[in-house]
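Next up is a structure, given as structure tokens.
Only one protein chain is missing from this complex, and each of the others stays in its spot.
On to chain A.
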Amino acid sequence: MSNFQIKENTEIYDAIVVGSGAGGGMSAYILAHAGLKVLMLEAGPFYDPAKDSLQLRWPWESPRRGASTTRPFGDFDAAYGGWDIEGEPYSTVAGTEFSWFRARMLGGRTNHWGRISLRMGPDDFQPKDGLTEAWPFGYEEVKPYYDRVDRMIGIYGTVEGIHNEPDGIFMKPPKPRLNELYIARGARKAGVPVIPGRGAVLTESSEAIKGRGTCFYCGQCGRACKVYGDFSSSSCLVIPAMKTGNLKVIDNAMVREVLTNDEGLAIGVSYVNTKDLQEYAVKGKTVILGASACESARIMLNSKSKAHPAGVGNSAGIVGKYLHDSTGASLGGFLPQLMDRKRFNEDGVGSVHIYSPWWGDHKKLSFPRGYHIEYGGGLRMPSYGSMNWVPQVNDYQKSGEGNKRKGGYGEALKQDYRSFYGANVGMAGRGTAIARLDNYCEIDPNKVDKYGIPVLRFHYKWASEEVAQAKHMQETFQSIMHEMGAVITSKIPGADTSYGLEAPGKIIHEGGTTRMGNNAKTSALNKWGQAHDCANLYVVDAGPFVQQGDKNLTWTILALSMRTAEYILQEKKKLNS
């Protein structure tokens, strides 16, 4: 066909929001409720958990029984996409590694995330370790927004009064499972605190939260909730915002670049429809990027013009730099005390019932900051591969006598599967990785994706601090396992594998690529998430994070996106008055 046309929409929106996850969803929600005309572009398809979730399905309803062939967390999980997407490649500089997770769907990764909802604390915003950098504000600035997110979205937990683990406005937490009680007891003996979990799941009904159901304890938050009993941006932000009549959502819209005028101000964005491959341009007075830390950086770096020769927002060359994902390491085992256990429905909630907030004493440690521990195990719904560990450990004998052997077959093996089922325990650390100038993503000069959009190239290496943290995790895990009387079944990772430290990107907490700051020479955005060099361009995902704590990012993304959206409203008011 000879006609290559870019279809231009003449309507000028008050705001265009790119991405529909936690950041994009919250901004769109606030602005649409304030009466602004908002257009949201989502690269993936529309997704409504009420209709599209695979909640309460049995494993035999899929021929692959939950195997992760087409979805990285199994084929009942809600995430469309993953670390590798056909036609959407990325590259890494030799000798470095990064795995880039992308959920292409309305609501993004919030449809399947762990709902673990932790506030960053005073020492996370204003670190005292001398190594990691401070944010342009402190916890007190963000606290009112966290409070509002708690009330608006709903979160369970307990008031603990821990200095750097700020309390919120909590619903009642779910009680621990049996294995979790053993963990709590063992951890206490090992000197590691365990407190009730903090999760974005409605364990109570609330006057302030309308149109959402209360949790009925199926433990399947990862599949997204049909009654909206947990937080997904799709169900709790975007779909309600659409109901105001002020938000229009275009799905399957992959944004190429932010369009700017001669003065360097944003005038809209261009995108390609991923279904029919037609090109479009839409106009807006404000452009808000919430495409995810690396995707927003990619869009900005690809938005080159006379006014922004290095990409919009990138006058200081900071966009893409300071990329950091959480550290992660784990260890598995089983509790002989739970062999042949009585059966009962232990599904609970799909988020964590308990966790260990960071407790360490830095006078004795070789790394700054710290990590928290999340725990697993219990009488979970069987899935593809979930019994494979049994023939690897079934030489274990409770009585300590006899000559049981690993492996086997027949009635004895069948009895072992029954006996070990539900006795497994796992623990995983999630810690602070240092945001560094030399860990970054940039545009690969030689490669485009199937839409012709230049792709990202990653350059990321762990340093001694992250490895030391993983080593500390493994020592802690072993001591908890020992104190609770568990048998460790994982091979204990040593220095040769950096103590089981996961590759960067694997924990899916990446941020920092469009960092905030007061100095336009060392940051891409000001403290409101507004580009230093483009006054009507904002970023609301985890890109603006100066430095993460060990806390999962979502609650902070929500609080900061709310703060940025209200700043946008104030600025508009100033212009109009």
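Criterion: a residue touches a chain if its C-beta (ideal position, glycine included) is under 8 Å from a C-beta of that chain, and two chains touch if they have at least 3 such contacts; residues count from 1.
We take it that contacts and distances are computed from a predicted model.
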For this session: Match the chain absent from this complex view to the correct UniProt protein name in "Transcriptional regulator, GntR family", "Gluconate 2-dehydrogenase subunit 3 family protein", "Nitric oxide reductase NorE protein" or "Fe-S cluster assembly protein SufB".
Result: "Gluconate 2-dehydrogenase subunit 3 family protein"
Seminar exercise, completed: Among listed residues A:122, A:336 or A:408, the absent chain is touched only by A:408
Problem set entry | Which of A:20, A:53 or A:513 contacts the chain that the document leaves out | A:53
For this session: Out of A:9, A:205 or A:397, point to the residue that touches the absent chain in the complete complex.
Result: A:205
Exercise. Considering the entire assembly, which residues of chain A contact the chain that has been omitted?
Worked result: 45, 47, 50-54, 56-67, 69-70, 75, 78, 80, 86, 174-178, 181-182, 184-185, 194, 196, 205, 211-220, 226-227, 229, 337, 341-349, 354, 379-388, 390-391, 395, 405-411, 413-414, 417-418, 421
